[in-house]
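For this view, one protein chain was removed and the others were kept in their places.
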């Protein structure tokens, strides 16, 4: 019942794009309406919580709702061992779709608010402590995504991922980008949520480090997944990749007793 | 177990009316209490999230909780093919009830705050980028309503629709009217949430365009619904109309094991 | 498995009291921290949403979590016809407990913030449009409580009632007291959430009118409950009173498959 690759790629592009539209658009609206930067970030973060939860709910069953090259790559890497997860062909299709979607999402937000469609951000975000913030933000996201699977609660992903981002906007100094595609997209707008192109590479570097930190934390808290256990739980979710996919596929707060498959194969 | 048309029409009128009362009333309260427009829109949007979720929960099982002529018309159009969805007689009853309810809702809000009962808005909302915002807002709503059905999660409609509107208040430049009846109702009040009568027609035009955009996005992401699939899932929700009805009918986060039918036929 | 009357009365007193403590206490904190009245009401309303949901979840299974003499009286009145609902002895115990609890809750809030334990409010709330706001607020609450039962969703009461109050803080001009006991309690504190003693009687009068409006709206939207239907659904919830009790008794978002009875009889 897996959707054809074309639709899955479209879902990743549209999902990542609309995520950036929500982040950038709500940032513009907030700065137009308030002079208090705290109020601006409150609006920006709450709009993202609401929007991200909706997007994972809607698109998880189609593509897994990665919206994030790091998540797609982790799914591929972990999946190789067990023969599950996306193949290289899917990775090669997902990642550019995510990046292109993210850029288009920023342009759409600019267009809706009468801003220049593309004007690179002048907001430098390169202080070392911001990079530490990005490591923590990404590490926490990985701990969350894999942890949800390990405790059998992948079904809660939309609410839990959205809540996590809502907290991380505030408790990390970087306001938690935690996503290379979104970081690139946010370079294309010179508004509240923008990031200067020169800060993109350091941010992505910090995010990659955060992935490693997160994977380490998963092992510390949940232990190594042994083969027997993997076999036992394979039907539910064997790998990080499958876990994420399952999480979003099963993203309803409650699985209807006779949940229909996607109507169109 | 369908409610008689009279009660369904009453539910649409009362539901659309109270939705406008929530939007307009919270806008007035917010402008009376704060000088920071960001704080005003935060209050306005959060009150709408809370109120809309409650209204869909309560009235969905009676009328489908459309509260929106566009949704009613889409339900009729999609339903013609399959013989499901509302007939013309129901459309002809729902739409005027929604519009009349919306106007009454604005008047009630004005009355509660000691404003003139009817004073047409002087707030022009006609910049082109605002209309683009309205296209995006409505397209997203359609993608959401039909997508929820296609992935078998119509049961989550109250929380997901309310969350979507909470995000769209902020990420669209128009603050997301996305509803012709509500747009008309909001012309009758010269307060925070008002819209000048001259801006109503362009807004409704943009909303209609948004419906087309949304239907296209549904096909791109979820594919065409083929006949076999339709037959298979017919019991759950075959058309946009039925989907919305089912969504709201089944709107409990979890269906109690012995959920009683509506007590009165 | 009904709790003995003593514990039920204690639950009503403590629940109503802590509800007032949340409303009054968060109002004091908000006015101490911000000069923007919009921000104050945002904090006040969000704290009440969080607190009220918790209280209904915790105390519903013990006493029904009325916290409101109007709800208790409606339960008694509706229950007389069907032989269900509380008897006069219970009403006579609940109502004073609610009022005493409400007063004690205001005193506790004052004590926590170093305010005089009792100082009657000087905040007059008697403009006619405020009273209309109170009619609407109470009518909506009644439509909500009885409607949830009629559509078989009483299980969602904690989230839905809390959300409703969160919206009604903003969309009604009175900020939605909707509760005679809470109104009396709030007269005992001269802080943000207070109400001058002279405004209490008009507010309670408006609330009683709101109860009638709400009952009428229930009939318009859900129809009259006929005897057969009542018999059919009696096991779940036959009357307004039982409905409220059932709603809160079943207040978990999902009923665990083997939900234990209260451990102590």
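All chains are identified by letter, namely A, B and C, in their written order; residue positions are counted from 1 within each chain.
Here is the rule we go by: contacts are C-beta pairs under 8 Å (C-beta built on N, C-alpha and C of every residue); 3 or more make two chains touch, one makes a residue touch a chain.
Worth saying up front: this structure is predicted, and the values here are computed from it rather than measured.
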From A:18, A:73 or A:148, residue that would touch the chain that is not displayed: A:148
Contacting the left-out chain in the complete assembly, out of C:11, C:104 or C:181: C:11
Touch criterion as defined above, residue of A:41, A:77, A:196 or A:209 at the omitted chain: A:41
Those residues of subunit A which, in the complete complex, touch the missing chain: 36-42, 46, 49, 127-129, 132-133, 136, 140, 143-144, 147-148, 150-153, 155-156, 159-160, 163-164, 166-167, 169-173, 175, 217, 220-226, 229-230, 232-233, 236, 250, 253-255
Touch residues of subunit C, complete complex, unshown partner: 3-4, 7, 10-11, 14, 18, 21-26, 28-30, 33-36, 39-40, 42-44, 46-48, 50-51, 53-54, 57-62, 108-109, 111-114, 251-254, 256-265
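Keep in mind that, in the parts below, only the chains that are shown with their structure count from here on.
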Residue list for subunit A, restricted to those that touch at least two other chains: 253-254
